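All protein chains of the complex are present and in place, except for one that has been dropped.
Chains here go by letter, A and B, matching the order in which they are written, and residues are numbered from 1 within each.
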Amino acid sequence: MKPENPFLLERSLVVGVVDEAPGVKTYTLRLSSSYSAEPGQFNMIYIYGLGEVPLSISSPPLKRGSFTYVEHTARAVGAVTGAILSRVSTGSLVGLRGPYGRGWPLREAEGRDLVVLAGGIGLAPLRPVIKCVESSRDAFGRLNILYGARSPEYLLYKYELEEYARIPNTKLLLSSDTASPSWSYHVGFVTDLIEYIDVDVGDSVVFVCGPEAMMRTSVKKLLNRGFRSDQIYVSLERRMRCGVGVCGTCQLGHYFVCRDGPVFSISELGEYFWIEGI
Amino acid sequence: MKKLMLEFKKLLGDPVFLGYKRGSTIPVFDEIRSISELPLEISDVQKPGKYEIVEGFRFRHSHSSPKWYLLPPEQVILTISPSYDAIDSGVSEGRRAVLFGVKPCDLKAIAVLDKILLDKHPVYTAKRRGIVGVVVEECMEPGGTCFCASVNSGPIVESGFDVAYARLDKETLLLKPGSDIGRQVLKSMGLERASSEYTELYKQMVGRAIDSMKRKLPDLERAQRALRGLASSQEFWEEISKKCIGCGNCNYVCPTCFCTEFIDRVGENHAERVATWIGCLTYTYGLVAGGHFRKQLYMRYRHYTLHKFLYYPLQTGGLLGCVGCGRCITWCPIGLDLIENLSRVLKVKNVEA
Partner (left out) sequence: MLKLAIVKITSCSGCINEILSALLEDDIRANYTLVYFTELVDSIEFREADLAFVEGSVTTRHQEEALKDLRKRVGFIVATGTCALMGGVQSLRAMGDFKPESRGLPLKQESSEIYREPKPLDQVVKVDYALPGCPINADAVKTFLRKYYLGGLPIAIYETVCSECKRRGLPCVLVTKGIPCLGPITLSGCGAICPSFGRGCYGCYGLQFHGLNGGKVLSFAERLRELGLPDLDYRALISAYSYAKYRDLLGGSH
């Protein structure tokens, strides 16, 4: 018997590209209609001859006719992402497999308050969360969105960011590490904003994504503010090759981040979250 | 031995035989075409950082293992065109095969790999599903770096095989069946039930085999507790890994290490996606664009050790990632000794307690 090959790719067409920030773009991909994914999951995107990269799904999959559309926001940092940014445009093809991983526990958040805390490109996997809350607004309590980048031009989704503040019962707090003339929000780190969270601490969940150092600081501050470790979730990044728990490269302690994560609660992670290089 | 092979051949419809094959230098795991290819007339001498073949009849293993077949060093997982059409899905059906003369630790290593890869990794799954028979050679005289008894994977087997044999001396084989197929094979070989003289001798030899293994982990659970306690001690891991140079040999020879890296081989008009072994001791492991999750060698050495003794059990429902074969000790060019290190773990913990 021939086993199924999980590494087969679906050919997908790029139908839209948006410039987000220097070196960052959002791509809309067209997939077959059977595709569906949860917020916080990721796809492996393959560029011919170069390789695959894990990219978070940055919009809830949208079914239209016989296709499903998803978005990915990619930042150019290396071989494959560099090629995506410089070569992939509307009309290009890419290979895709997924979705993979365990996303944000939205169920857990239902009926409770929700804090979304993101740094830089870390908003990409959290954007579907915001959109889901928006589309079933009554299912959730108060929403706080805390988002920062190193300078205003590095914020993602600038074309819709301020609209998040208009979602009912929602507070939007933005920050920029550096001041700029037109910037009217907080100047400083996004973790400074944790002070201004106004949800029911005992009955809420917090979703955090950003650079690892930012997540560590965030979690410390959140714990200080009285959130329990089982209320705080982070989405982790690791070197990933297979996405399905067989190549071993994404291990963090005994977890395969690709399969058991990338989203974990701080209580699940325990000391893994704090020990460097474990 | 010849009869044994023939009976399997008859019963299972001409499978291929896979085992340690004598070559010009050192036996490697490969297809066995005739009994003369089996390493029946040699022994290996193994020490930390040292391996030699001498005359004898106690061949245990080499740098090679069944992993070479089940999860080969390079696996083509997809061939694809520039327009993203799959030219070849890479996965073919596994050959019907009998593992012949593998060691108890090898068998355990396969059990470990099964838990991680079976029905998940297409290449492994195909090859593994093709294995229709297992013949194990029990170890009456374990090798110089072996410590299988300490981790419950040898020197004899209790389950998971069809026929197991022990070489009581150069000429005498004691066989035991481990499955219906095994019983059938032994029956058609027309063998007699071994007299108590032989079974007693066997028991004695097994006892001696266990005692002869100098490397021991007297109390695995305590070692595991100690490791848990030491996970965050940078100082300890730096000290333990001081001599390690991150060459990765230990990973490649380890029969349970399964980590792979995916690379693309681009040709003129298609690309091959290839999974190749990568070791967690090498610098690549944990490297990401713009950063590194295990930049220091001590972190990677720690992961290697903790994976084997703490994390595999959590990933496999209880099986250790180390089967005590001693390969990583023998084939380490520096001769670093995993078990010596673990003994140090216990000592450090004693001091602290």
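Methods note: contacts are C-beta pairs under 8 Å (C-beta built on N, C-alpha and C of every residue); 3 or more make two chains touch, one makes a residue touch a chain.
Predicted model, so just to flag it, every value in this text is computed and none were measured.
*Asks:* May I ask which residue of B:106, B:162 or B:261 touches the chain that does not appear here?
*Replies:* With B:106, B:162 or B:261 as choices, the missing chain is touched by B:261.
*Asks:* In the full complex, which of A:32, A:86 or A:136 touches the chain missing from this view?
*Replies:* Once the missing chain is taken into account, the touching residue is A:86.
*Asks:* Given that one chain is not shown, which residue among B:84, B:277 or B:312 touches it?
*Replies:* That would be B:277, which touches the missing chain.
*Asks:* May I ask which residue of B:87, B:189, B:314 or B:334 touches the chain that does not appear here?
*Replies:* Missing-chain contact among the listed residues: B:334.
*Asks:* With the full complex in mind, choose from B:49, B:160 or B:177 the residue touching the hidden chain.
*Replies:* Final answer for the missing-chain contact: B:49.
*Asks:* Since one chain has been left out of the picture, which residues of chain A touch it in the full complex?
*Replies:* Where chain A meets the chain not shown: residues 47-51, 78-80, 82-83, 86-87.
*Asks:* Against the chain that's been left off, what residues of chain B make contact? List them.
*Replies:* 25-26, 28, 49-52, 62-64, 68, 73-74, 242-249, 252-253, 261, 263-266, 268-269, 276-279, 282-284, 287, 295-297, 300, 330-331, 333-335
Convention: only the chains that are shown with their structure count from here on.
*Asks:* Compute the distance, rounded to whole Å, between the mean C-alpha positions of chain A and chain B.
*Replies:* Once rounded, the distance between the two centres reads 39 Å.
*Asks:* Give every residue of chain B touching chain A within the complex, in rising order.
*Replies:* 77-78, 80-86, 89-93, 116-117, 119-122, 124-126, 129, 231-232, 234, 258-264, 266, 271, 273, 275, 278, 280, 285-290, 293-296, 298-300, 302-303, 306-307, 310-312, 314-315
*Asks:* If you look only at chain A, which of its residues touch chain B in the complex?
*Replies:* Result: residues 1-9, 11, 46, 48-52, 77-78, 81, 93-95, 237-239, 241-242, 244-249, 251, 253-254, 256, 271, 274-278 of chain A touch chain B.
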